[in-house]
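Since the structure comes first, as structure tokens, the remarks are kept for the end.
Only a single protein chain was left out; the remaining protein chains are all shown in position.
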Amino acid sequence: MGRPTRLVSDIDFDRDGKQVDWLGLPHSVTRSAYGRIMIPIACIKNGKGPTAFFMAGNHGDEYEGQIALAKLIRTLEPGEIQGRVIILPAANFPAAMDGARVSPIDGGNLNRSFPGDPDGTVTQQIAYYIDSELFPRADLFHDLHSGGGSLDYVPFASMHAGAGEELDRRCADALRAFAPDVALVWKLGQDTRYAPAAALHRGVPALGGEFGGTGSVNRKALAMVERGLRRHLMNMGIVEKPKDWAAAPPPRRVIVPGQGWFVYAPEPGLFEPAVDLGQTVKKGQLCGHVHFVDNPARAPVPCHFREEGIVICKRHFGRVERGDCVSHLAVDEPW
Amino acid sequence: MGRPTRLVSDIDFDRDGKQVDWLGLPHSVTRSAYGRIMIPIACIKNGKGPTAFFMAGNHGDEYEGQIALAKLIRTLEPGEIQGRVIILPAANFPAAMDGARVSPIDGGNLNRSFPGDPDGTVTQQIAYYIDSELFPRADLFHDLHSGGGSLDYVPFASMHAGAGEELDRRCADALRAFAPDVALVWKLGQDTRYAPAAALHRGVPALGGEFGGTGSVNRKALAMVERGLRRHLMNMGIVEKPKDWAAAPPPRRVIVPGQGWFVYAPEPGLFEPAVDLGQTVKKGQLCGHVHFVDNPARAPVPCHFREEGIVICKRHFGRVERGDCVSHLAVDEPW
Amino acid sequence: MGRPTRLVSDIDFDRDGKQVDWLGLPHSVTRSAYGRIMIPIACIKNGKGPTAFFMAGNHGDEYEGQIALAKLIRTLEPGEIQGRVIILPAANFPAAMDGARVSPIDGGNLNRSFPGDPDGTVTQQIAYYIDSELFPRADLFHDLHSGGGSLDYVPFASMHAGAGEELDRRCADALRAFAPDVALVWKLGQDTRYAPAAALHRGVPALGGEFGGTGSVNRKALAMVERGLRRHLMNMGIVEKPKDWAAAPPPRRVIVPGQGWFVYAPEPGLFEPAVDLGQTVKKGQLCGHVHFVDNPARAPVPCHFREEGIVICKRHFGRVERGDCVSHLAVDEPW
Amino acid sequence: MGRPTRLVSDIDFDRDGKQVDWLGLPHSVTRSAYGRIMIPIACIKNGKGPTAFFMAGNHGDEYEGQIALAKLIRTLEPGEIQGRVIILPAANFPAAMDGARVSPIDGGNLNRSFPGDPDGTVTQQIAYYIDSELFPRADLFHDLHSGGGSLDYVPFASMHAGAGEELDRRCADALRAFAPDVALVWKLGQDTRYAPAAALHRGVPALGGEFGGTGSVNRKALAMVERGLRRHLMNMGIVEKPKDWAAAPPPRRVIVPGQGWFVYAPEPGLFEPAVDLGQTVKKGQLCGHVHFVDNPARAPVPCHFREEGIVICKRHFGRVERGDCVSHLAVDEPW
Amino acid sequence: MGRPTRLVSDIDFDRDGKQVDWLGLPHSVTRSAYGRIMIPIACIKNGKGPTAFFMAGNHGDEYEGQIALAKLIRTLEPGEIQGRVIILPAANFPAAMDGARVSPIDGGNLNRSFPGDPDGTVTQQIAYYIDSELFPRADLFHDLHSGGGSLDYVPFASMHAGAGEELDRRCADALRAFAPDVALVWKLGQDTRYAPAAALHRGVPALGGEFGGTGSVNRKALAMVERGLRRHLMNMGIVEKPKDWAAAPPPRRVIVPGQGWFVYAPEPGLFEPAVDLGQTVKKGQLCGHVHFVDNPARAPVPCHFREEGIVICKRHFGRVERGDCVSHLAVDEPW
Partner (left out) sequence: MGRPTRLVSDIDFDRDGKQVDWLGLPHSVTRSAYGRIMIPIACIKNGKGPTAFFMAGNHGDEYEGQIALAKLIRTLEPGEIQGRVIILPAANFPAAMDGARVSPIDGGNLNRSFPGDPDGTVTQQIAYYIDSELFPRADLFHDLHSGGGSLDYVPFASMHAGAGEELDRRCADALRAFAPDVALVWKLGQDTRYAPAAALHRGVPALGGEFGGTGSVNRKALAMVERGLRRHLMNMGIVEKPKDWAAAPPPRRVIVPGQGWFVYAPEPGLFEPAVDLGQTVKKGQLCGHVHFVDNPARAPVPCHFREEGIVICKRHFGRVERGDCVSHLAVDEPW
């Protein structure tokens, strides 16, 4: 793990001021023997103080976080802050430029690639840089997702519980400070291939969240993210709290109890959903039908919810393959 | 134009009963020297009476019509009807199976391919069959679209005005019978590459419409389509009107006056819209910004509406190229 | 039709001797602005006499003819002949080098491209050269096919009947001279996109035939082709008949009465055939089953022969799409 | 090696009855963020008794085993058996649906991927599941291959000798029970990337075999496989032996002594074979010629057998690259 | 020919001032149903006077003209001129953005596509716009080429002679005004698929030229182009001639007498040239060898010049296919 990253940059994380620059990831290919993939990064710093590390573009087709962070980079000035803000607005940069979940270069899903590898694929090298260079500098990590092209979500922020009392407490504090409408608390598992889990493994409080989806830009969720990021800075003391600062009321707290709360397409075809996002459903309720437009005389195949809960996630695209997740539920579990 | 189609089928359009079968389009390729592309089609007939021809899947990533027609094929029985219903639920079949607007075989956009060519590309051969074999049999043609993956629409049904008094009247009658919330009336131009324009050119009353979009299935628009198709059959006398049949109140009538009511992305990047679908906007109002996540220090580039109207269409995907339509307006023009 | 071909060559068809050269088809692409596709051709000539034109590689994955003609080019010497032999051993050259039925450049099926177009796609330009430059020089045209990767055949030579009494007689004479085991007589239709039909349209006696298939090299069928080509030359008086020359006994004569003698896959899946090549089947007899290995609990779907006859053609690949031809029959019709 | 598989399934291998279900392999991609590759599997169980584990689709273009197992899944009923039968009919499922040897997702050759990796590529994850979850449950493993698209075989069943006296004996017993016409005995090497070698490494008797090839369905070899699988079940006591059960006569036993018994294409071109499958050849005998249809004046290049034996394997496709195996021999070595 | 172009633009060619805008070519695809390909164009006008129309990017991998025209657009001000300058700096825009000779959308070579088709492929639509909208407005057309990725040239400007005395005179006058070091005079043939030939067909004096090549930017040739374009404007009276204006000395005049002055690669392999660009060679002189690195024991195959002349063009890439042009000559023919 002590191996050096191959990414190079002129960024000096210890320098005061606003630096908007790139991480250069050497990528030697036919069209450019000495080429670099240029991943945008910003560091805004003023004096001593805590470090907030905000990231988006972990999946390239999730846009609310990318836009919110691009705006924050332009609008946040060193003079306003005390401490440091590190912003990686398009972490899996090749995927972001492709408008795709995974990298067009190596097929890599950055959020299954932590802690990464400095000699691995492009995606693994990005993960390694984040894990070895950025997590150690952070007092808070927020990884801004949405559902991507294939899923739509009731917007929520999230944390993983189970990383120890101190980290749990700091995550919950940050989650409330962010002030989402809904807060989803995942149970931290063994799997540290995810960015927030990797950050927690490094001892860094880490949040996530799904702010919309469908490969589009959800205006309300974007506003929620922009407001929440400012609130993080105030809560951490990086930006001064306004006089009328008030703790937000605690968000609705939900969990996803297990795999039984997911529904998968039973056949390939066209999926007609029977429920809407945000709706409460009962055990055994119809989730939808797969229709066979190539063979319209064939009877549609239904699928049902196996548990009760709120439809927090729905598949977006009409066309499905067998095994595509068409919905998953969450259930209330108050704080 | 008297050249024969190369598509073959066992369907007998003059036979009573329900036939659900395929049109076989010979497609000789390496994996199948004597292969056929099998395009689903149904003919439901009982005795004498008018013929309704319903079509979907003109664009493969528009699903409401495909699902509505697949359901109609299974549920409509010859005993219920007097006359004939011809249903082509996935007209550009290769595109429909690919979940794409255009055909993966030849890149063909079926709705720019009329009147087609019996010796042309796969898409042109499909257009030719529809134009030469199906339009001549129809008393009404309804081509069911939605916005596809790239656009979202306020759901509406539509007609083209300008094909002559008689056709205009019959289209308007059918449009009201369908009972959409919104009716958009296009001005018929010279361009007969579109399916409805080609049908009108053949003297067949023709409707269109955009029932949702985004590459997903809009449950409300789907319900509107399913109800409207049944109302067509009643209005044409193919299905008996219920005792309590009442003409629907006339829908809101809108037009799109010209190219000035469209807005295009001024740069490639991430598009943050400033308005919502259905909103009324003023001339000069901000439509949105293009952000540059690859170079976040670069100032976002705005674009504005050049006319006033209702936002009837919005781009769905967050990522844009210069020249992508990001919105277009419609304006009220009462009947 | 008087437009000049764009193909260039140093071949002089009027020169005595053996010329083995190329037709250069200008193909201006990024990797070669002034590049040419080099299509091999040979002309072997000695004095006056008739011209035999032999062609293979009309489909690139049909190898018996390609090998037989490559061998003939090397072994036939001008001193042995009186007249002229023109040999095009790999007509759709890009397809032949790709081992595919159709051209990797334009997807073109040469045998659906006659009479071609001098300004069209690469495949259309090849067809045009053959049609405008080679057919007019020929007294006999033999286009050597086999089933390609997707089909297997009982090897046969063939002709199209219906081009007029004189041409029919000359084709039948050539067909018997070739001495195949089986001779299939097609009915000449309107469709002149096929090479033999185009040759007949030019007044040139034309044969075809399917000498094996499956994308492999059938040793017996190859021997039949090699012997038959030599017999053509003797029958035409280009090569001297041996003293013991005897007309071959007339081959078994079969026809394919119509589309009803073909069977197509009813579903996509794995096709288990129920019959062997060459077998005689009855009307209604089982042709095979489609199995669903992705969903093995689903019942296999059978398909049946709709007429009786000999299984002269079978699909080779185990995997099928709906609409793939899985077999076709021929029936005896004596001379 | 104690790491858990990521594949999920509702199958309970300890439950009596017939379960036909899927293994869900999480595959997070742009078109489906929470998608799963659904690999069919069946478990048929009744009470106590030994476990037979049958697998096909290790290579996707080898069909006899896939069809035989799909049929066995539908026809074998729990009431007929005592013990358990686990069936994986399309092990490298993406390859099987693609009709290709290797996976279209990661290029993986499942039969070079054992013992696999639970965090590796899709193919490595499949191998890991088989190795860690299915081999430990099996008393016999039979991996049903054929030559795939590129090779044709004299059908045979096979075992690897050298895994110890006890395993050798149990493999030989199973091989004879299966009753193939020919039995090939490989020498077990160091390479455990192959499925049968991996099973032996786990202490499980393991058979293989090549039941035809060419990417088609060999009806005789399929019948041999179907009969042999039933005989396995009888021999293991899972299905009751019929009263007239008789040990089959021992099959012809052959070996492949070494690399010297293989012949490779010396040049790229069209390969004309000089021998037939099943033929006995002498040392130095001509194996075939490579022809150059792009340059027919160039002399064909021959290749020869370097040892004597039976032509048990031949290349199927006519087109070759330098280094393609065009044939290999086997030699008799009686039991 | 009277059919309207489908390209739309806000450019008003009759308006004074500098307009830098785009031609929008409607391109309806899955990622953008109402998308447009945005082709840059500029019109700089002041009062009455002649119109110069300069074009580059006819082939996308030819850069000197593209850069020279981008610079001219930015630096030429309406106040400096009397008349009009129309500039199309990246005519085959998709090819230009791809750095390729031909369009990645339709494979179209714009310089083989005139006079185009308003309903054809993207490339044909571009040609049609140029032919029907821009040529009729021009008093001089200069199409700036270089050798592209595959060829290198001794930089020259060119004209086609044979379009009639008046046009020949005006072309020669413009050619001398441009003041290249070398002027190549082609003989105008029948083929009007080329841009300059199409312009001449419309009665517009037209020049061409190859200003370097190899897919790189030739600094000297770029300077020659920049100077020449300014000289065109002075010669036409659009820009005032400086007091010390002097006609340039006539350039060296060369011609390419015929196909015999071209040399093509005789085999695929690595091409080692035996001559340098600009060198004078004799008939029969060695042009180079093809080496076979896949089979290094095979003797290299030489090729020779069949005529004498100056090496004005050489293939750039080391790898060749049979039929690639490896060199062509020019010969002096004084004015």
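For clarity, chains are labelled A, B, C, D and E in written order, and residue numbers in each chain start from 1.
The rule is short, and it goes like this: a residue touches a chain if its C-beta (ideal position, glycine included) is under 8 Å from a C-beta of that chain, and two chains touch if they have at least 3 such contacts.
Note that the structure is a prediction, hence the values are computed from the model and not measured.
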item: Touching the absent chain when the full complex is considered, from E:Gly57, E:Pro266 or E:Gly323; value: E:Gly57
item: Residue among E:Gln66, E:Ser113, E:Ser132 or E:Asn235 touching the omitted chain; value: E:Gln66
item: Touch criterion as defined above, residue of E:Gly24, E:Pro118 or E:Gly215 at the omitted chain; value: E:Gly215
item: Of E:Arg74, E:Lys241 or E:Lys283, the one touching the omitted chain in the full complex; value: E:Arg74
item: Touching the absent chain when the full complex is considered, from E:Pro89, E:Pro115 or E:Gly323; value: E:Pro89
item: Missing-partner contacts on chain A, residue numbers; value: 8, 22, 24, 28-38, 119
item: Contact footprint on chain D, counting only the chain that is left out; value: 59, 61, 100-102, 109, 112, 147-151, 193, 259, 262, 264, 315, 317, 320-325, 328
item: Positions on chain E contacted by the hidden chain, ascending; value: 20, 38, 40, 42, 57, 61, 63, 66-67, 69-71, 73-74, 89-90, 93, 96-97, 99, 152, 214-217, 219, 222, 270-273, 276, 291-297, 299-300, 316-319
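To be clear about the criterion, only the chains that are shown with their structure count from here on.
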item: Between the pairs C-E and C-D, the one where more C-beta pairs touch; value: C-D
item: Distance between the centres, which are taken as Cα means, of chain E and chain B, whole angstrom; value: 43
item: Residue numbers of chain C (touch at least two other chains); value: 38, 61, 294-295, 317, 322
